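To keep things clear, I will list the structure first and then write my remarks on it.
Missing here: one protein chain of the complex. Every other protein chain is in place.
After this line comes chain A, so read on.
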């Protein structure tokens, strides 16, 4: 965790304005300075006053991009799958459907597990979110929201609340009551407000903060109790479709992916974009961290899933096949990171060997697009949500 090579943002007084804030350690003409993000931007704009034209700036940017590509290329001394040849081939998996959760009246768009490893919350185009004990198939709570297409839902770490949002441009937190007769929607509290649909949401390591991604091109961190915006993240040039929090206990980063085909890694403290990856050929529908937090995978409409390492700052694997032509909507890793489960618009789930790059298995069963796949917190099962109105548990 402490070996992360992203820019070490320290916290302290800024060299320029003196305010205490997260600092970026940058080099100006090989001189190291520590500026807060506001002063960095001021400085960047001041450079412009030195009579630079848009064209000359673009030229500079292009030459830097080329240089960066060259430098990174030098590190690409071998392919991951080549190094992984010495890894033992996986014995064939016998993953089957173990549960089918029926109850939604329309497409299931999102699912999230509870930390207790057996409960989950799912949300649907029919405007409802349902909390299930997936083990017993028991529906424990139902929340009706005033909008259709509830595209995002998340279970709070305490297990006492869920968050959901979608076409209403909001993300609301609903405390789960033990009283079955209580109307949960009445206690619903709007936390996040975006100017376009909410595509993804997750609690940070507590019930008190919510991180959201939106069709308005931004991500945002909210204080649940007050609804206050704590930090916003700008940088995507199109809808943001997905986000995932880094798994580290002290982690302060998250990754997002969107319709601009980019996957960006952000520092939650400063709001800065730390790293950016652009190798997909179409919308990135889902991003998910590898369990160690050093890498992440993405699923895209270009029918590929890709694997990026943060330390090498590049794509290190592509998971694709001639026969897989439909877009991938969602990915998740197994507990050890050896398997990558990917849900596709061709109603299947492909299971990829992360290291070797080969497909290990296809899971058939759903009768319409798979919108989301999630491995349970202890890795014992995979849950898939689909446009066929059901969820399936695989193990």
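In this text, contacts are C-beta pairs under 8 Å (C-beta built on N, C-alpha and C of every residue); 3 or more make two chains touch, one makes a residue touch a chain; residues count from 1.
Note that in this section contacts and distances are computed from a predicted model.
Novice: Looking at UniProt, which of "Regulator of G protein signaling 6", "Nuclear cap-binding protein subunit 2", "4'-phosphopantetheine phosphatase" or "Origin of replication complex subunit 5 isoform X2" names the chain we cannot see?
Specialist: In UniProt, the chain that is not shown appears as "Regulator of G protein signaling 6".
Novice: Which is it among A:169, A:202 or A:348 that touches the chain not included here?
Specialist: The single option touching the absent chain is A:348.
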